[in-house]
Every structure is written in structure tokens, then in C-alpha cells.
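Starting off with a structure, shown below.
Omission of a single protein chain aside, the complex is shown with its protein chains in their original locations.
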Amino acid sequence: MSDVTLVEAVNMALAWEMAHDEDVVVLGEDVATNGGVFRATVGLKDRFGYKRVMDTPLAENLIAGTAVGMAVQGLKPVAEFQFMGFIYAGMDQIICHAARMRNRTRGRLHCPLVYRAPFGGGIHAPEHHSESTEALFAHIPGLRVVIPSSPQRAYGLLLASIRDPDPVIFLEPKRIYRAVTQAVDDNGEALPLDTCFTLREGDDVTLISWGASIMETLEAAVRLAEQGVSAEVIDVASISPLDRETLLCSVAKTGRAVIVHEACRNGGVGAEIAASLAEAAFLDLQAPIVRVTGYDTVMPYYRNEQAYLPQVADILHAVEQVIAL
Amino acid sequence: MSDVTLVEAVNMALAWEMAHDEDVVVLGEDVATNGGVFRATVGLKDRFGYKRVMDTPLAENLIAGTAVGMAVQGLKPVAEFQFMGFIYAGMDQIICHAARMRNRTRGRLHCPLVYRAPFGGGIHAPEHHSESTEALFAHIPGLRVVIPSSPQRAYGLLLASIRDPDPVIFLEPKRIYRAVTQAVDDNGEALPLDTCFTLREGDDVTLISWGASIMETLEAAVRLAEQGVSAEVIDVASISPLDRETLLCSVAKTGRAVIVHEACRNGGVGAEIAASLAEAAFLDLQAPIVRVTGYDTVMPYYRNEQAYLPQVADILHAVEQVIAL
Amino acid sequence: MKDRYDFHVDRVRYLDDHGVPLDTLPDLANHHDRLLAAYANMVLTRTFDNKVIALQRTGQCGTYPSVLGHEVIGTVIGQCMAKSDVLVPYYRDQAAQIQRGVTLTELLLYWGGDERGSAWAHCPQDLPIAVPIATQCCHAVGVASAMRIREQHRAVVCCLGDGASSKGDFLESVNLAGAWHLPVVFVASNNQWAISTPRSLQSGAETIAQKAISGGLPGHVVDGNDYFALTEVLTQALERARAGKGGAVIEAETYRLGDHTTADDATRYRSAEELKRAWEREGVKRMQNYLHQAGLWNAEKEQKLQSECKGFVETAVKAYLASEPEPPTAMMDFLFETLPAALQGQRERLAEKYRQGGVS
Partner (left out) sequence: MKDRYDFHVDRVRYLDDHGVPLDTLPDLANHHDRLLAAYANMVLTRTFDNKVIALQRTGQCGTYPSVLGHEVIGTVIGQCMAKSDVLVPYYRDQAAQIQRGVTLTELLLYWGGDERGSAWAHCPQDLPIAVPIATQCCHAVGVASAMRIREQHRAVVCCLGDGASSKGDFLESVNLAGAWHLPVVFVASNNQWAISTPRSLQSGAETIAQKAISGGLPGHVVDGNDYFALTEVLTQALERARAGKGGAVIEAETYRLGDHTTADDATRYRSAEELKRAWEREGVKRMQNYLHQAGLWNAEKEQKLQSECKGFVETAVKAYLASEPEPPTAMMDFLFETLPAALQGQRERLAEKYRQGGVS
């Protein structure tokens, strides 16, 4: 049991699974000798060899599609996109093949693979290094979209994702790669996919979030508690398929919900959650569901990126709105 | 004024605009000599020459990106993706460049281009020829997503899209390419973007749809009228930016809404509309907003495609639900 | 330091347009059973092809891409591959697929709009058809990587068209094959057209084979209607690949004798003249001519073969036409290994709807 950061937990999970399952291989740009630009794959090449930890040429479409070819042969590739902003070149392969191979062949072939990518803004990076476009993948049937928001969940959910027999988009909130450390037992125990995690129980309002925004959401819950408002905080974690049950139960209890995400609002995952809850919890809701999100524009370069990102005060403001009603 | 089909209206609009603006050029696979696999560009090469109507090599990423390069030079390229299922290879260019060039250069360069693609299922085509993934583009700031559902709107909205100084994803519902003919005046008059079209007024329930599903939605409204239920039918047409005003006004009046789309439900554009309406019309809604959509799975090959597509009966069923409440 | 780098691709041909040897044939010419089996597969493929087009014209099958003009290429691929190799086909590889063990009924199901048409029992590791052009090239290098990682002596044959050779997927994959010394042989069937786009507009490169050079692979141009030439070049490439000596690109020159698919009308964009010339060089007749000259064939054998092939095809068509579509719920049953809880409600509603016979 050691205190590790989120990115270290990713590395631990990769190392554990590679040690216990020789079908697991890692590929991507700069993942081998350099250990990844965020050091998520550091040490793996030395331990497992270049055969299983592969630096690829610079081509995301190729990375995505090569992983499909490896996976149908029974390997379990974990392919890294260096930043989520560079995943789009691979979308054709992800949407048309990784997500469909099992269905297309009626189960004859399938794709037990993981596409990892650091995502989200707030680290003062150049353009295209701050993307949060999880909604694009959540809309694609056949994909799991998983986002950890703590070292423990990074470890357990990544293990589950690698072991899952179907393709998983595993998005790592890089703003909190090293923000907190947490004791994580390196015991190979996976956490369940397709399940939300209730991080904090409460009665007055349900705060729903994922990824790095969990930090501001939890902070908001603390401040609300000081004001006598009891907020339940749910980390969606598995963005797709979505665990609507847990969300619904919470909203049935609190009657109010605020959804927080970094991606822009229009067509974000918050829309699906709000629409589902508004439909199924119609009679329970005492106020409209409010979304606290990025703006419907391109994330600004870093001088203005903070103005784009949802802040604690924005969440508090939204809660005020729904509680006042 | 002549009676034309939707695909003929597309052709008419292209021809009109090419005749009146020499910066308009057309490119894509098989668009020149063959006139497009759906004949949408037929005759253009003979009339305007190969210089302005270009068969490209087979590469969607290239088509998308070449159009960006042409556009920053002040041409107005209309690039065709042969089917929407093949647009994904071009997404990197669409998302990272077409949608961002103006913002990135603070207005110095911009992309007055249109990406056309036939979309939607129901024509007995092979895999990947039945896509409805408009939601992926609607989530991208900087893009307009426009979907006509009649010959008139195809003509007027395509003219508007070509004239618009910013990039437009223009999706043509191929199931109704030739389903109806309509008198369309070839007068070069554009229809407004960013605006819903109310196709039928009604008081009891608002039916919201776009693309080919408009046909079933209108049919449902007729049947409802026979049962004494007065349905308002709105063609969203501009999927993004979304004209929430028109939708809200209607729902404020009817108190009930059913959204119909062919795309799968999870994270579809219906989610954004439902979420927006449920938030802003919270007090007006007398029943939950129900979505009638494709299933959250890959569209089946054609033996079972009808089972996937929303049918008139599904819409009627949904209306029964919301009216009963 | 060099001041010049030289590259080349060779071009191999053994038969003239009429099946007359231009040179001493390789030893292969003595393997009569193999030659006859090849010819039989070409005829079966063509018989099948004609039938599917007829089914499509009468509304009994979906859009279908005719294999006419590609029979030799597919047949050679099927013959040269070992069972343990993996075929990554494109949609005009019926002749190869049949030899790999895909049944005619499966092919019909596939083109008839039924996913079970890709659930092949006899070549379980072969890739299904990738409809988005050229995307299969990346799978091929992935499969080949798996073979290399596991140190297996197997190889991959990855098929594509001339149009596909313009797409990044192919070019990126060729590059990876070169960088990683992967056991993959790309066979580009250059049939001169990509739907209506002629080869001359597809690329300024003189050959498709020279695209190999961009990835450091050997490239070969072969007359794709010449059974001997293609067999020789492909056999050698596969042997090299299985021996860990890396991949290759083979351009097999042919001509698409039919429309692009049943949805196409090629008279819109190409001349009757050109088509006629291509028919004079086509491969099945050429192979028949060769067999005749070699004393291995006669009219009687031809008639018997033709009627056997018709029989096979008829049987397959019957099975296909008699097949019940899958229940609609099948659309949700193969998306994931286990249906996620989030989708159970939808599946139930779908089942319910069709228990009642559908609602519309």
C-alpha cells in the first residue's frame, strides 16, 4: 500500500496486468523508451521488453487500427493517444472497427482493447492539448467510455478496462494527474465498470460530475455543507454505458441535480444525463436540472483557459439557483 | 418553378451558386464525370469544367483538409463525402481545422466551406451506409450542422450554407432523396440558418424532428389529428447552433414534447433538446419529454434495418404516453 | 555519404494475353492438380458472381460488387496462403474467400444484409470485409504485429484496390510494415477504376507498387490475369514474410469488367472500346486457353465443371433464400460480450415490440 498519484496509479495498473497476462501489450508514440510524455508507461519497456511495449511511428489512425488487428488475434493492446486532441485521426478506426468488430462478425472476432488518452484543460498547454470530447465516444454504440477521478479509481478502473473483452476509451484527467496522492493497494483488484461512484452522501441536491471537475465539485460540496446544504456527489466514472439507476435513486431522494463538466455544453454528456433524469424522475424533480459546463466555443489558449473551466463558484451559483426554486 | 426531388434540389442549388459565384467549387469522390453516386452533382462538370468540379483521389481526410486549404484562399468549396459513414476519416480536419481556423487566427483566415454527406438508413445499403451521427458534429463549436427535409429546404438551406462564411456540415437524408417532389423556384433565394421550421401548428403536443424522420413525424401528426389530438410539428433543420427559442415557445404552448430521430438515443441530439427544454420550460411541462429514437446499438444490416428505425407507431405510442400524463 | 539513392519495382509476366507462355514457366506448371483446382475456383467464382447479380436485379439480394476480372487474383491468393495465415480481404475477394472456406451461403447472407454472413466457421481468424476503404490495412499490420510478438511463422495477406492505395490507412500501414519488419503482403488489385475515378486521376505515380518504396518495402508489379506470374511473386513474398524477412507490396494489374457494384452504371464514365480491350486480356479465359494448350482441358471437362459450379451455387442460393432473418433483438446481442444493464430496457422493449409482430 503506497501513496501514489493518479498517473502513477495508471502505471501501476499497467505493470500489474502486464505481469499477470502476457497478452497485454502497450503501444503508442513515445511510450517505450521515454515512458510516455506524462510518464504513464515509464519502466514498462525495461521490464517487459520492446516486443510488448512499442513506440509506433507518428500516426494515430494507424495506432487505433493496429490495436484492432492485434486485438482480433487475442492480444489485449493498450494504445495511448498522446493527448485526446489527437484522437480524431483515429476515430474512423475506433468508430467503424473497434466498436463494431464483435457485432459485425456475430461474436467471431472481438476487440479486447483499451485506448488511453490524457484529457481536459487547465495545464497551460498549447492548442489541442485541452480537449474534453468524451461525448463523441459516448454516442458510439459498442464503446465503453471510462474516466477515473482519483488514483484508486484510476487503478481499479484501468484494470477492469484492460480485462473487459470489449473496447474501452479510458480518459485520464491530466489536470489531476499529480494533484493528489492516495494510498492504493497494488493487489490487482479491479473496480466495476458501468457503475457510478457516490463520493459523498447528501439529501438536498445531487452534484453529478466526472474527471478533473470532481475536484471542484467536491470542494463545492464542502462549502455547501458549511452553508447547511447537504450535497450528494456522484462520480459518473463510466460515461457509457451509463448507470442511470444510481443517478435516478439519488435524484429521487434529493429532487435536485446539478451536472458539472468541462466539455462544452451543447451536446455534452451532461445533456444525456439531464434528459434521462428529467424524463425518468419527472415527478421527483423540484427544480430544473442545471448544467455547469464549458462554454460552447473552442477552449481558449492558456491565458484565458481558467475563464473557460467551470469553477467552484459556478457550481455554488447553480446550486443556489436550484435550491431557491 | 418545377417539381423536383430533394436530391435534384441539391443539384439546383449547387448549379445556381456556381453560376453566380465563381469562387464556388465542388470536390469529392466521383462528383465530376459520374455526377456523384446519388447524382447530386450531375451536370456540374460539363457546365463549369473540371477545374471547378474535381474528382479527388480516394481519401476523406485529404478531401476535408484540402477544402480547408481552398477555403482559406477565399474559394468556397463544397466537398462531398460519399456517405456519412465515411466522414470519420475526415473528422480530424473538420474538428481541428475547419471549425477552428477563424478562431485560431482571430479572424485573419476563415473557412467558408460546406461538407455535404448523404446520411441515414432505410435504403437497403451495406454496412456503414446508414449513419446518422449528426450529434458528433453538433458538439463541436465552430461548426454549423444543417439538415434539410424537403426539396425546398434543401435548395434554400444549401444556398445559405454555401454563402455562410463559416463551415457547415450539410447532411442530406438519402432515404427521402427521391421520396417526394415539390415545386421549387430556382431563384437563388436562401432560407435562414439557425432557425427551426414549424411545419404544422398544433396545441396539444410538440413533435420535434429532422431529416428523413420528418416523414414519419408528419404522418403521425395526421393520424393524431384523426384522433383529435392537435400536434405541432417542428423541423429543427439547423441542428447546431440550435434555435431553442422556437422550440421553447412551442412547448410553452403545448406543455408536451416528443423528439424523434433516427440516430441512437444515448447522447443523440435529442438529448440536448430534451435537456434544454426540460431546464428552460420546467414549469410549462405537463409530462416528461419522450425521445423516439434508434436503439443504442449499431444499425443492423438491411434485413433488420426497419426494426431499428423509428416508425409512425412508435411516435404515436410516445404521444399516448405523454398525453396520458 | 551517398549522393543518390536508387529504387525500383519489377514487373513480372509469364503468359501473353491469350495464355501462351512468353518464357519457360516455373515448376508450378507441372502441378496439374493445382492448376485445375485454380481454374475450377475461377469458374465457380464467376458462376456465383453471375447468380448474385441476377438475385440483386430481382430484389433478392442487396447492392453487390461483381468480382468479374478479379477471379485470378483471388484464386492465387487463396492457393498461396497457408491455412494458418490470415486473410484481410476487401470486397472484391470472393475468389480468395471461397478458398479460405467462406461458404457461398455466407457470402450471400452478407450481401443479402445479414450479419451472420461474416460469422465464418472455416477461417475463424480471417478479417471480415471492412467497408470503409483501406481501413483494413491497419488491421493487417496489427495482426502481423501479433504474429511477430508471438514469434509465429505466419503471414498476412492484405487486399485492397487501386483507389484504396491513395488513402492514409494503406500508406501508414506500409510504413509500419517496413519499420517493424512485419509479415504482411499487401496485394493491391489495380483494376484501373475506383468507381468512376480512373487510375490516372487516382495518383501521379506510374505504378501502385512504387508506394512500397515510401515504407522501405519491396514492390512488384504483376499481371494479375497471369496465374503463373502472380503465384510466383506472391509465393516468394509470403515465404519471405513467414521467415521474418518483412513484407511487400504487390500490384496486380487487371480490369474491372463489370460495373462498380449493382448500383453503378459504368457506361456513364468509360468507353465500350476500353472494356472490349480488357475482355481480350481477361484471366479466366486466358487460364482456360493455357490449360487447353497444355493438354489439360477440353470441352467436355469444361461442360462438366460448369454444371457442377451451377449446382453448388444453386444449393447455396436455396439455403440463403430459405434462411430466416435473425430476430431484431440480435441487433443488441453482439454489441458487447454481455449486455450492459443500461441496454437491457431497450432490448426488452425491442423484444416486446416484435413479440406483438412489430408495431407499424
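Brief remarks follow.
All chains are identified by letter, namely A, B and C, in their written order; residue positions are counted from 1 within each chain.
In this section, a contact is a pair of C-beta atoms (placed from the backbone, for glycine too) under 8 Å apart; a residue touches a chain by one contact, two chains touch by 3 or more.
Bear in mind that the values here come from a model prediction, so they are computed numbers and not experimental data.
The chain that is not displayed touches the following shown chains in the complete assembly: A, B, C.
In the complete complex, the residue from B:105, B:187, B:227 or B:286 that touches the missing chain is B:105. On the side of chain A, touch with the chain left out of the figure occurs at residues 29-30, 33-35, 37, 55, 57-62, 85-86, 88-89, 124-129, 265-266, 295-298, 300-308, 311-314, 317. Mapped onto chain C, contacts with the missing chain fall at residues 1-13, 166-169, 171-172, 175, 177-181, 201-207, 209-211, 213-217, 221, 246. Panel shows chain B; residues 25, 51-52, 54, 56-57, 59, 61-62, 64-75, 77, 92-93, 96-97, 101-110, 141-142, 165-166, 194, 240-245 of it touch the chain omitted from the view.
In this text, only the chains that are shown with their structure count from here on.
Look at the CA centroids: the one farthest from the centroid of chain B belongs to C.
Remark: chain A and chain C have CA centroids separated by 40 Å (rounded to whole angstrom). The distance from the centre of chain B to the centre of chain C, each centre being the mean of the chain's C-alpha atoms, comes to 36 Å. The geometric centre of chain A is 30 Å away from that of chain B, both derived from CA atoms.
Within chain B, the positions touching two or more other chains are listed as 61, 85, 88-89, 127-128, 266, 296-298. In chain C, the residues touching two or more other chains are 115, 131-132, 168-169, 330, 335, 342-343.
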